[in-house]
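Data block below; observations after.
Of the protein chains in this complex, one is absent; all others appear in place.
Labels for the chains are A and B, by order of writing; each one numbers its residues from 1.
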Amino acid sequence: MKILKYMLIFIPISFIGKFINVSPSIMFILSALSIVPLAGIMGEGTEEISFYSGPKVGGFLNGTFGNATELIISFFALKEGLFEVVKSSIAGAVIGNILLVLGASMLAGGLKHKTQSFNKKVVEVSSSMLLFSVIGLCIPALFTHTVDEALLNTRYEGLSIVVSIIMFVIYILSLVFSFYTHKDIYTFSDHEDGTAKWSLKKSITILVISTVLIAIESEFLVSGIDSITKTLGLSEFFVGIILIPIIGNAAEHSTSVVMALKNKMDVSLEIAIGSSLQIILFVAPILVFISLFFTPMSIIFNEFELIALIASVLIANRVANDGESNWLEGIQLLAVYFIIAASFFIL
Amino acid sequence: MKILKYMLIFIPISFIGKFINVSPSIMFILSALSIVPLAGIMGEGTEEISFYSGPKVGGFLNGTFGNATELIISFFALKEGLFEVVKSSIAGAVIGNILLVLGASMLAGGLKHKTQSFNKKVVEVSSSMLLFSVIGLCIPALFTHTVDEALLNTRYEGLSIVVSIIMFVIYILSLVFSFYTHKDIYTFSDHEDGTAKWSLKKSITILVISTVLIAIESEFLVSGIDSITKTLGLSEFFVGIILIPIIGNAAEHSTSVVMALKNKMDVSLEIAIGSSLQIILFVAPILVFISLFFTPMSIIFNEFELIALIASVLIANRVANDGESNWLEGIQLLAVYFIIAASFFIL
Partner (left out) sequence: MKILKYMLIFIPISFIGKFINVSPSIMFILSALSIVPLAGIMGEGTEEISFYSGPKVGGFLNGTFGNATELIISFFALKEGLFEVVKSSIAGAVIGNILLVLGASMLAGGLKHKTQSFNKKVVEVSSSMLLFSVIGLCIPALFTHTVDEALLNTRYEGLSIVVSIIMFVIYILSLVFSFYTHKDIYTFSDHEDGTAKWSLKKSITILVISTVLIAIESEFLVSGIDSITKTLGLSEFFVGIILIPIIGNAAEHSTSVVMALKNKMDVSLEIAIGSSLQIILFVAPILVFISLFFTPMSIIFNEFELIALIASVLIANRVANDGESNWLEGIQLLAVYFIIAASFFIL
């Protein structure tokens, strides 16, 4: 993880870049490289605070700040009216978590440990939740695509708000489930082993600074999207579904792989599936709510996003059901990810 | 369940309403309120008869009369040529059983008993059957929608009849499976505990009277559909997929919730999944056969119904696979149901 620390050098470079007015495409790249380590530090800060807050508040903080980077980037994209980028980055985060992160973790862990097993029961609870949530989130879009494309994004904000409220309520209830009524099925293992590295004050300071820096870099990043898509001939859709999720989650991804190498496949799965759940139940509704202050955004995914989302969730459920993983399974998840990425790139 | 008994008052009210010629919309509401308790009494009558007939004939009676109310309502809708209502009420019954009934049962049972477990093996047999049956039933529709919409309902009666015959044969074979070749995996627990409340003669009389009354009220209900859709601005489709299944199955629904509260989650699941199977393998083909005496009805579902059906069945299979349920899972099923209902309402 040391490489992440070295990447912090891109923060001053990006500021200098802004100052000397380099092209927006280069700003996109510099800010992307800055966000990766910042997201990692923000994650560490949250972890540290949980040592002081106790597992309940800590779990809540991790749950809520886990996708903060994604949320901040999407906020600025929303402000710019880049709805396609926002929606595709929601779908892309789920796809990336399940196929890329889990695939890489299973491959790395499987090469080292041959066959890795995990607690099927806990993983099945989250993967079922993910299936139900994604079906719920996708149903308005599935219905819409069979009606009349022309009506898209004009009449469906009402439905999007209803769905977002339902998702957000389920998010709140899932916190009640994890921290009150069924807390015994979860083990807050992460917070128990080891002691705090930083003082509470230092942790909070780091958290605040990294959040502010991520916000600044996200604004650089978003203002570069238009330019980078033109320069490299990419679509906004490709930037949203492939690039932004990788930038926002790279730190979390590396944690997942490290856990798999330590043969803690449960933690890897929890990161990948738990993070996807958070995106669907927390980030997506919050973005719809925020959009009401600018231009209302509907949560109607396009067909590409729907297919990729549903395929990913079916795969996650199949994986969870096995109770075991190996390197070949990892390769297969990665293969599906690359086929999706290649299709988006070519089409 | 006492409230159901009090609702019988709506039967004379509906007759008076008919006599004094109230508007068809009000007749729709009055007959709906009458059918709910009648369906419950018909179910009780069938149960009582099984005490005298022994488990085999009793199981068969329950299997066949379990969805009699639905069948009678659909019969009158068919006679009126309301094909959309008939087809959407078939899909709606399956969706309602899995999402609404099972969701409510899991929520109620889960709040009382924390985590409820059920016999995974039996439930997996039914949920597999449901998956295979729904795939079989939906394949002609899926193919049709990719060809040419204009041909719908004109050329596909032949295919519908073939599919209906296959479904009906599987229904007969599934009875052979349950009552002869594999009867040991099913326990006819309901009929063993307790004794008959009513004499055989009384049971038959009650069954006959309730059937006749349901038939009369169904005719009132169906003739009010046109008026209620116009008055409330609902679509026929919404009436078929949401309202009719609730009216026809309310009694059964309450039994499922009561069983969940008694921590008999197996029975709740058997009601929800078994009843869905009956709709697919028995009610749907019978309606196609009956339609041949009026205007032949094809069994080609529209895209909304297909999506909702397939989503429900995938969810049922996921739920069955867990072997356990809790209140959050119940909330999630209900959430998917409400999202589907809201989408149908808004779109």
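The working rule: contacts are C-beta pairs under 8 Å (C-beta built on N, C-alpha and C of every residue); 3 or more make two chains touch, one makes a residue touch a chain.
These figures come from a predicted structure and were not determined experimentally.
Annotation: of B:Ile16, B:Val57 or B:Val162, B:Val162 touches the absent chain (contact as defined above). The chain that is not drawn here is touched, among residues B:Leu4, B:Leu111, B:Leu131 or B:Ala342, by B:Leu131. Although one chain is not shown, part of chain A still touches it, namely residues 114-115, 302-304, 307-308, 311, 314-315, 318-319, 321-322, 326-329, 331-333, 335-336, 338-340, 342-344, 346-347. Seen from chain B, the chain kept out of the figure touches residues 124-125, 128-129, 131-133, 135-136, 139-140, 142-144, 146-147, 156, 158-159, 162-163, 166-167, 169-170, 173-174, 177, 181-182, 317, 321.
Heads up, the rule we're going with is that only the chains that are shown with their structure count from here on.
Taking each chain's centre as the mean of its C-alpha atoms, chain A lies 40 Å from chain B.
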